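Have a look at this one before I ask anything.
Of the protein chains in this complex, one is absent; all others appear in place.
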Amino acid sequence: MLPGFDPGIVVESLPVLVRGALVTLQVSALGILLAGVLAVPVAFARLSASRAVRGLAFLYVDAVRGTPLLVQLYAVFYLPPLVGIDLTPLESAVLALGLNGAAYTAEILRGGIVALPKGQVESARSLGMTQWQAVRRIVLPQVVGNVLPALTNEAASLLKGSSLISVLAIIELTRAGHQLVGRILRPLEVYFAVALLYLLVNAAIFWASHRLERRLVAYR
Amino acid sequence: MTLDRELLAEIWPLFVRASVTTAWISALSMAIGLVLGLLTALARLSPWRPLRLVARGYVELIRGTPLLVQVYFLYAAAPYYHLTLPPIVSGVTSLSLYVGAYASEILRAGITAVHKGQIEAARSLGMSYWQTLRRVTIPIMAALVTPALTNEFTGVLKWSSILSLITVPELTYRAYQVIAESYAPIEALVLSGLMYWALTDIVAWGGRVVERRVTRHLSP
Partner (left out) sequence: MTADVPAVKVVGLHKSFGSLEVLRGIDLEVRRGEVLCVIGPSGSGKSTLLRCINFLEEPTRGMVYVNGEPIGFREGPDGSRVRDSAARLNAMRQRIGIVFQAYNLWPHRTALGNVIEALLVVRKLPRERAIEIGRRQLARVGLAEKADQYPSRLSGGQQQRVAIARALAMEPEIMLFDEVTSALDPELVGEVLKVMRQLAADGMTMVVVTHEMGFAREVADRVVFMDGGVIVEEGPPDEVLGNPRHDRTRRFLARVLAKGDDGSSVRG
């Protein structure tokens, strides 16, 4: 093994790190969920007939994609209190991850929606479905199936992005590792264990996505 | 919430200098990352299995863990091996390794998209492996990978913000300093945000210019 690598320390550090990983998992999951919920209206706003709505949605997407998540985290943490909104660090973290992910996810969805043949919606409307029914039952199921690989990458990217919430003093996996290194002075073993846990969660996301994809696109 | 003009005037030059730092750190990491990425892509397509495995392990490890963990690791672990790196060297190294892994995936897809017959034609005329790579494969590939690499470059600009957490004096570091010392989060975040936004837009624009050049042969 590597010089000075003690597997025993990896095992010893696991309990602390797993506790951090659970926080990572929880915040990422909530962030991904929020991103997904917000992305749908943003994607449709980007395609809206109204110039103002389109412009506003574009501004949001472009601003998020043009600035680092770390700056956005600071913004969501430091700015709301100035207008009297108090968020816990955990709430700030989920909000920032959600707002960030929503912009990227919206662009993925928009691409999928544009690629869908126009007649799909038209035939739904001709049978008396409302716009929303057509979107929910005809458009989204297909679009989500078609863009699932891109959505999965986005989810994995949010999981990794969640490491940044350590700057809000939330003890998630990265911060737990960082603190442990400070205490026991064994960076190699601790970061090995941290990496292992991230890789594990990452693999779980892709595994789940594969299973979902098989179900969503069974019609192909 | 109004902007403090006096403070803005005071921090403005500092932020400009910091964004120059962000720009060159990113450009350097991108350049090193591209070379690393190309070598890794070639290694992954090598007929020699151990080389393929090492390359694959590198890519999976980097892509499966957060950049912050990688940055912390290199920064914290190096001293234990009697290797004291200044933060900026440590940071650029991490960032380059990060870009290398992602770029290798883009380049690998580009290389495999180049038609086998096109390469065979070059080899049959007596071109060496490297000549073929330089004169046939890379030019054809460039058209295919430019959009993804541009996207990667804008990504590097944003990810470089993470180096602020190991005290590299780039844009986000300056922003955080102003928040912490003057408690002026609005001014700091608006200014740094706009500068990131401008930097990413410049790169995106440059990417489109390059794309037009390298895809000339594709337009009718």
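When the chains are written out, they are named A and B in that same order, and each has its own residue count from 1.
In the analysis below, contacts are C-beta pairs under 8 Å (C-beta built on N, C-alpha and C of every residue); 3 or more make two chains touch, one makes a residue touch a chain.
Owing to the predicted nature of the structure, the values given are computational and were not obtained by experimental measurement.
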Touched by the hidden chain, which of the shown chains? A
Looking at A:Leu56, A:Leu87 or A:Ile138, which makes contact with the chain not pictured? A:Ile138
Touch rule applied to chain A and the missing chain gives residues 117, 119-120, 122-131, 133, 137-138, 141-142, 145, 216-220
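In this text, only the chains that are shown with their structure count from here on.
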Could you list, by residue number, the parts of chain B that touch chain A in their complex? 1, 60-61, 64-69, 72-73, 76-77, 80-81, 154, 157-162, 164-165, 172, 175-176, 179, 185-186, 189, 192-193, 196-197, 200-201
Which residues of chain A touch chain B in their complex? 3-4, 62-63, 65-71, 74-75, 78-79, 82-83, 160-164, 166-167, 174, 177-178, 181, 185, 187-188, 191, 194-195, 198-199, 202-203
